[in-house]
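Okay, handing you the structure first.
Of the protein chains in this complex, one is absent; all others appear in place.
Our next item is chain A:
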Amino acid sequence: MSLTKTNKKFKWALDFSQKSRASASDLPSPPGYSQAANANYSESSKETDSNLLLIKKLWDVALGPLKQVPMNLFIMYMAGNSISIFPIMMVGMLIVRPIKALFATQSTFKMVEGTQAAGQKFVYFIGNIVNILLALYKCQSMGLLPTHSSDWLAFEEPLTRVEHIGGGISML
């Protein structure tokens, strides 16, 4: 255990005192020990391992919004189409969360560089967009979107008239 620790330490630290002990290192390597192979292997495997983990974790993050979709669907189904305080709150949450997440994309993927970063970001973006669309669909089915002409009725210009009338019952 301590050996690996020192090894690790060696990896990063320059030991200038080694020189004095260089003669001692002339000793032949133990059998079955290949220095070159060992060094190479350990270095590369460690790097790929942590990278893989990171990518995996990041894919989890990127796919998170998409994974929420079924749950959101269920929530939406349960909320019903009535206009009252709780459904409105839920719909508000549904619409606000993906938008917040979209704005926070940069900070979420800050530590990522590499080949899959673009793809992850794209998937994350798509997932949030899907959530927003779902929320909008919910708003639409609840009638909260001003998509009908009746919603704009109050802003319409009143009719003007061409002919003007006067008169009444005969004054004779």
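Note that a contact is a pair of C-beta atoms (placed from the backbone, for glycine too) under 8 Å apart; a residue touches a chain by one contact, two chains touch by 3 or more; residues count from 1.
FYI, contacts and distances are computed from a predicted model.
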*Per UniProt, what's the omitted chain called: "small monomeric GTPase", "Cell cycle checkpoint control protein RAD9A", "Constitutive photomorphogenesis protein 10 isoform X2" or "ER membrane protein complex subunit 1"?*
"ER membrane protein complex subunit 1"
*If the missing chain were put back, which residues of chain A would it touch?*
71, 74-75, 78-80, 82, 84-87, 89-90, 143, 148-151, 153-154, 156-172
